[in-house]
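Below is a slice of the complex: some chains, not all, each in place.
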Amino acid sequence: MLPSIADVQPLLQDSMVTWININGNRHVPTLEQLGTLLNVHPLVLEDIAHLGQRPKIEDYSTYLFLVVKLLRLHDPDQQVDAEQVSLLLGPHYVITVQEHDGDVFTPIRERLRAGRGRIRSMNADYLLYALLDAIVDDYFLVLEDVGERIETIEDALVTDPAPTVLTLLHALKRDMIFLRKSVWPLREVISRLERWDSPLIQSTLHLYLRDVYDHTIQVIDAIETNRDLLSGMLDIYLSSVSNRMNEVMKVLTIIATIFIPLTLIVGIYGMNFAYMPELQHPWGYPMVYLIMAAVAGIMLVFFRRKHWL
Amino acid sequence: MLPSIADVQPLLQDSMVTWININGNRHVPTLEQLGTLLNVHPLVLEDIAHLGQRPKIEDYSTYLFLVVKLLRLHDPDQQVDAEQVSLLLGPHYVITVQEHDGDVFTPIRERLRAGRGRIRSMNADYLLYALLDAIVDDYFLVLEDVGERIETIEDALVTDPAPTVLTLLHALKRDMIFLRKSVWPLREVISRLERWDSPLIQSTLHLYLRDVYDHTIQVIDAIETNRDLLSGMLDIYLSSVSNRMNEVMKVLTIIATIFIPLTLIVGIYGMNFAYMPELQHPWGYPMVYLIMAAVAGIMLVFFRRKHWL
Amino acid sequence: MLPSIADVQPLLQDSMVTWININGNRHVPTLEQLGTLLNVHPLVLEDIAHLGQRPKIEDYSTYLFLVVKLLRLHDPDQQVDAEQVSLLLGPHYVITVQEHDGDVFTPIRERLRAGRGRIRSMNADYLLYALLDAIVDDYFLVLEDVGERIETIEDALVTDPAPTVLTLLHALKRDMIFLRKSVWPLREVISRLERWDSPLIQSTLHLYLRDVYDHTIQVIDAIETNRDLLSGMLDIYLSSVSNRMNEVMKVLTIIATIFIPLTLIVGIYGMNFAYMPELQHPWGYPMVYLIMAAVAGIMLVFFRRKHWL
Amino acid sequence: MLPSIADVQPLLQDSMVTWININGNRHVPTLEQLGTLLNVHPLVLEDIAHLGQRPKIEDYSTYLFLVVKLLRLHDPDQQVDAEQVSLLLGPHYVITVQEHDGDVFTPIRERLRAGRGRIRSMNADYLLYALLDAIVDDYFLVLEDVGERIETIEDALVTDPAPTVLTLLHALKRDMIFLRKSVWPLREVISRLERWDSPLIQSTLHLYLRDVYDHTIQVIDAIETNRDLLSGMLDIYLSSVSNRMNEVMKVLTIIATIFIPLTLIVGIYGMNFAYMPELQHPWGYPMVYLIMAAVAGIMLVFFRRKHWL
């Protein structure tokens, strides 16, 4: 059975650091009880309950409120999806609210249970850092997957520019637009958190937050690079299609241009005029073959001159 | 019968909050009476009467003047249209001037009549916030509709890239240009309102205005994302058309390239030369079929090598 | 006869506001006399005489110097042209120098002659505002004309994407580049004028200048929107051309693909082999029609499957 | 014989303004002697000797160091080339180092020799201004030439969109990239020079430097406008090529679509079946012409309906 808010209450008055993680942001009664307990502003509870928030940070003097995006890969079609994580940092507690059960915080839980590392001996702000760090590190996994998909498409572009490549390119472009929208505001959030002058954030934490900031910038850099690569790949794809069409047109033109005059020649000797002296000539038939060979030869020389062969 | 300005006058001296909503911004005498009554600058009255203003905020010390855009969907062709709403915030009053009757403020009217919620117990600035919030929330409805239209087109792009898709894409792009123009300056307006140092705005309101600001940013984000998606979709459309053309060209080339040589062969044996030994040969006719089958077979192998089949 | 500078001189020492408008900026002696009279810096006189200046504002402590662009529509081809207007604001005078005679200031002249409105009772700075306002209001006329031309082209794009549309689009794009270059720096000019801390500008004028500033922003917004619309229209045009080509190709392919095999069949029975049993068969001729109908039918089914019909 | 550094030395201690112009920036011994004489930092000498510097300004307290680009048109192919000019401004001297002999400073030399104008009576900083002004004025000549080339191409685009136009467009685009790179940083250089708080620059010079700054902005504006025009022209070119192709395709399709069915008809009556009643009919031959005329007529009506004729 899940613990109720009543069980949690004594922990929050404690001087130790308490971390409450709520999976499922729509359970309004739980949120409201928590809100009353911690004296949280109704607008904050609204933001937690309604998804579609941008990453942001807000200072309510007794606590900080952060919204961050957690990225997920959907397995079947590998589309990227973003989940909203709300974080509340108080003097002795961190509250996290996720949409679904997730395993991004599992390593932190294990480190806490094992009781090792800095994380047990430090304040709530260090826990907040650890959680943000876990979320940003998770972005790299998504980017790695995207990188692999880009490489797969890049190989396919050279070997076989099929129309399906276009659909994959489009899907990746959408993912990049989506990633960008989710990660870009995070840069500002963490930058402001780093420079924040709040008693909730100790000065020793700034170096750690700077590290998270650097990682966020790396993620944004990678997204921008991928966008550039993808738009370059679309150009390549369109050029390949154009090249293929050109090749098809050349074959058609060569075949048509060689055979149409030959067809005219055989058509001429298929006419039924009473007086066509060539028809009675014993060498007439072989001569026609010679003429046809000559015409085809001239055409081939012409095409070679034009660099079409 | 509509109340006249004379009826309104005593209300405005009152210490309670008075909200006057005027539908139809062109009734100049009403505006002028109101202007005299409240000592409004002539330039403000001019801005209210002349549409085409950008969203803006101006401080006239005894009152604040805001212009905001209200978005509407025209039902038949779903084109987005913007209506100008002018708001005046004084110490004890809010004046709103709309172009047409609208139902965007209906929920607020109902909350006021029901006499529940914070809205009855707070000052004029809270009413202003509630009105702005209603307008911005209305944008999400328009965006939802646009999102559905984008999805419809996206499906059509994959199944059947007809030229009508292009017209729909173009209409959506126009709407996005239009939305952007209407919403983008609002960001600045609300940001300035939030940071405004005026006795008309109480400090407790800043959190609420920040919330409206966040919503505005979300709307702008969504518009930008839609723009990116639409330009990606145009690329997909053009590529699909190009692919289709390529396929058409391939079919033409395959048919022409196989049949034109065969036509030459049958043309040859249609010639009327007196001495054509093959014609008299009993196996001549079946042999022609064999030769034609061989030529067609070679062509097909060639096309398979080129990956055209 | 035109008044000479000597006639003007006493007016300038007067405590009333004097407005001198000079049509034709190349009459160097007049400019030099005026320069000596008002103690104008030689660089200012040079800027007045040489066209091609950007809109700008310069403070010479005893007077302000402004350069602004006046837009004109050339009637035959409706191309937009910009004319340079130089304005000098002194304590009791405004000097305007135009390239050609123009009627943009006519309404102001009439208001002055009629002796009504604020314009007669206020200082030189209000006259400057009125002149700038007249110039910026004139931009809206040009934009209205451009808007009409865009709508005309938009209709033509849908009904008949002729190559002439392309020329019109290109002309409009040029005009937009031109308009932008003329109007964009004006924003900065008026913004600086509004915030200027000069005894020549009275504080009561700021609201009026803010109004001109808002109009300038509206003009810039409209230009940017037009640019976006025009580039969207070019995409539409190119797609339409591409679609048309696709349709042409389809017709060619359908005709060729149906008739080329039929031509082969009739070619076969035009061969002159001695032993062709079909030729002697009494049902041979009608059977050929049946076979041809079957081949054509199969092709049509194939095309319908491909959604080409 | 050229004067040596030893001859120059006494001049520099003089209270008059001395201008030394060195053509050829690679003569290291001269530069080193000058460096020792004027106590110039080794990094400055290095920058003078090594080309490829960006326009920049550096303050070494006793002298200012500027790098500026001088533009040249190569006559045969009219390609734009940039030459580096290094300027040193000391209390009583200006040193200019050019790559090659040039005539851009000739008018200044003549003004100095003629001993007229402000240039003889003012300080070293005014000479620096005069030199910078001469360099920036020279840019307008290059831009004028570019403008003429753009107009030539624009006419060619309409009358005959040959592939050579593309090469010209590409060359112009390169020139614009090049010009932009050379002129863009100059804006910053002159803006900083204007706002510089150095005893080497007198306050009366600021108006003149502001004038050079305005010219630089005009040059940058013209470059940006040209870039916009050129990219618009590339679109026009591509559309023209596309239109031409469309026209070619239409002609091919019309010819093929009319004649291929006619060829089938005459092929039918070229068959050798024993029982073909039409062949014996006296009106058979003229009837074939009638049928052919009917088929061709139907086709033409079809094309007119499609607006292809």
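When the chains are written out, they are named A, B, C and D in that same order, and each has its own residue count from 1.
Simple rule for what comes next: a residue touches a chain if its C-beta (ideal position, glycine included) is under 8 Å from a C-beta of that chain, and two chains touch if they have at least 3 such contacts.
Because the structure is a prediction, the values reported are computed rather than measured.
**Q** When 4 copies appear, how many make the full set?
**A** Total copies of the sequence across the whole complex: 5.
One rule holds in what follows: only the chains that are shown with their structure count from here on.
**Q** Which chain has its C-alpha centroid farthest away from the centroid of chain B?
**A** D
**Q** Would you kindly state whether over half or under half of the residue numbers at the chain B/chain C interface are used by both copies, giving same or different?
**A** different
**Q** After a C-alpha superposition of chain B on chain D, what does the rotation angle come to, in degrees rounded to the nearest 5?
**A** 145
**Q** How many angstrom between the C-alpha centroids of chain B and chain A?
**A** Taking the average C-alpha coordinate of chain A and of chain B, the gap between them is 24 Å.
**Q** Would you kindly tell me how far, in whole Å, the mean C-alpha position of chain C lies from that of chain A?
**A** 39
**Q** Specify, in ascending order, the residues of chain A that touch 2 or more different other chains.
**A** 270
**Q** Which residues, counting only chain B, touch chain C once they are in their complex?
**A** 41, 43, 47, 52-54, 56, 58, 160, 163, 166-167, 170, 173-174, 177-178, 181, 234, 237-238, 241-242, 244-245, 247-249, 251-252, 255-256, 259-260, 262-263, 266-267, 269-272, 276, 278-282, 284-285, 288
**Q** Which residues of chain B touch chain A in the complex?
**A** 158, 207-208, 210-211, 214, 217-218, 221, 225, 228-229, 232, 235-236, 238-240, 242-243, 245-246, 249-250, 252-253, 256-257, 260-261, 263-264, 267-268, 270-276, 306-308
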